[in-house]
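Here it is, the structure, as structure tokens.
One chain of protein is taken out of this complex; the other chains stay put.
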Amino acid sequence: MKIITISRTENFSASHRLYSEKLSAEENENTYGKCANLGGHGHNYTLIVTLKGIPDSKTGMVFSLSELKSIIRREIIDKVDHKNLNSDVPFLKAVIPTAENLASVFFDILDDQLPNNMLQEVRIIETTKNSAAVRRA
Amino acid sequence: MKIITISRTENFSASHRLYSEKLSAEENENTYGKCANLGGHGHNYTLIVTLKGIPDSKTGMVFSLSELKSIIRREIIDKVDHKNLNSDVPFLKAVIPTAENLASVFFDILDDQLPNNMLQEVRIIETTKNSAAVRRA
Amino acid sequence: MKIITISRTENFSASHRLYSEKLSAEENENTYGKCANLGGHGHNYTLIVTLKGIPDSKTGMVFSLSELKSIIRREIIDKVDHKNLNSDVPFLKAVIPTAENLASVFFDILDDQLPNNMLQEVRIIETTKNSAAVRRA
Amino acid sequence: MKIITISRTENFSASHRLYSEKLSAEENENTYGKCANLGGHGHNYTLIVTLKGIPDSKTGMVFSLSELKSIIRREIIDKVDHKNLNSDVPFLKAVIPTAENLASVFFDILDDQLPNNMLQEVRIIETTKNSAAVRRA
Amino acid sequence: MKIITISRTENFSASHRLYSEKLSAEENENTYGKCANLGGHGHNYTLIVTLKGIPDSKTGMVFSLSELKSIIRREIIDKVDHKNLNSDVPFLKAVIPTAENLASVFFDILDDQLPNNMLQEVRIIETTKNSAAVRRA
Partner (left out) sequence: MKIITISRTENFSASHRLYSEKLSAEENENTYGKCANLGGHGHNYTLIVTLKGIPDSKTGMVFSLSELKSIIRREIIDKVDHKNLNSDVPFLKAVIPTAENLASVFFDILDDQLPNNMLQEVRIIETTKNSAAVRRA
């Protein structure tokens, strides 16, 4: 038995600041270090979305990559690219924008727009050194 | 318990055209868009082959990477590199050359040449944005 | 004195075949090797365009990167992406599509669309191993 | 005659907003588009510093890469990494933080810390598509 | 159910030689080829460490990436960077330094320093073509 997946990569550039209202100023500083800088900082984020399925016998495709691209851009990229993730994005308002939280929120949004159980993984690459992924168990 | 894998990457450059004989001209256009261009287009493909196993106690190797390289080149690269995937490759004659179909056909060919159940995954990277993978379940 | 440049990168995927009408069949084979394959092959090309100038004191920009992107896409990418460079592109009809020839033709086209003497270099990356560049002397 | 250079790459992540006080609100919008977003956005910047010289006959080095790294980190990276380039960096206070302006300001700062005429180029890569460089004429 | 992971990448440069005391000179030559060169050779290694967990509701983090970085540097990088893996590293003394063996030893060392069952995978990228990974089953 073979498991077949396809992946689509999109990019966005955004600013953010790591800060938790549930922590004191000192705890925020200890927890997030330079990421807690009041004026924020930013990243070129890479978003990789993976779908699982069986290639359609007529088209040879698990899912249309061009449709997947449209969904990712409409639901995610258009709302986060060149934005401040702390203040500009309605669906991130109550979310501390760590890579793992971003991946988790994006997973839920994309899962709603895709055929049942097709979404397999959402990966966020924040820098060449840091990344996070959310995968269907 | 630990699962140990090794991966070998090879590259090839090829042209292809996405077109299905089971679809009308209009359906082909709607399904594949610019990928259906009659004169074709092409990519620098990256092929990543992953094997699973236990490192041999004498050699410290799951499998010889140099032998794996030879198998991949002999069975796949020599037959697809600098070729037209629609017309020049016997084992792709009846295959719509999407990334997921290429990965699936390559998986079967390589699986036949490797020790039983050792092949774990074949990944095809078509562009910096599109890729597909076939994994043993 | 400082020389200031900005660069914009765009990508396209295309097929091509290296073949010269001025050479015999045997000379073509000897000159281009596997690149002369009758069915063609293809690449993910990277195009890097560099402009030279003085940042405008009001905007801090040598030239608008967003306008540069539009010019590159309109004049080059829209005409070569997902195309066969031998047969589908009017301005390449009489051109052997080596990387150096592509860079040279693209240089002339872009030079006509940009302020006088601003275009500094056009670079074409054909694979991770081969590239070419045309630079204003 | 041979010209010999060495290059050192460092990275930083920062937020910024493109906005000019010399332009009206409408002109800012027209000039900078989504880069003018009030809440800002951000990038993972790559900074490449190139020095020109003759390798010392005793050490084989044009300049100590480890000393160059220290100078770049002390003078630039420590002051811009995980910062807001519009508000947090004293030497950027009056500067519109385009890539070409950043490269130009960094060039002057580093030039002051290095042996006479040794600094050859400062390059800023803002995204995989946009970059700028300042070179000694 | 979602599985959430974070990954941290670190780099090191080291020399090594593949040679097994359990093999004859001829077998070593046949097994390792040019990797058995008596004077050794070397690589820029990339080490990717992946942890699995649930983001903490107060911090939004599976684990502090800054603490993970400290652990990786203290336990691994400081001991292998700019070293000879055959002779300079106590915990590799009895180990043939193939990528799969390195990943396996590093996995055990890091697993001891991290919360129970949190370490998910250790990946070693030896060249752009060869890599190995050890994953918790």
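Each chain carries a letter (A, B, C, D and E) given by its place in the written order, and its residues are counted from 1.
Everything that follows uses one rule, which is that contacts are C-beta pairs under 8 Å (C-beta built on N, C-alpha and C of every residue); 3 or more make two chains touch, one makes a residue touch a chain.
Keep in mind that what you see is a predicted model, and the values were worked out from it rather than measured.
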Here the chain that is not shown touches C, D, E
Out of C:25, C:38 or C:137, the sole contact with the unshown chain comes from C:137
Among the options D:30, D:64 or D:117, the absent chain makes contact with D:64
Even though one chain is not shown, chain D touches it at residues 1-10, 55, 57-62, 64-66, 69
Per the touch rule stated above, chain E touches the missing chain via residues 11, 13-16, 34-35, 37, 39-44, 81-84, 86-88, 127-128
Absent-chain interface residues of chain C come out as 18, 20, 22-23, 31, 33, 95-101, 103-104, 107, 128-137
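By our rule, only the chains that are shown with their structure count from here on.
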Contacting chain D as well as chain E are chains A
Interface copy of B-E among B-C, A-D or C-D, with over half of contact pairs matching by residue number, is C-D
When centres are defined as mean Cα positions, the distance from chain A to chain D in whole Å is 29
Note: chain E sits from chain C at a C-alpha centroid distance in Å of 41
For the pair chain A and chain C, the C-alpha centroid-to-centroid distance in angstrom is 34
Going by residue number, chain A touches two or more other chains at 128
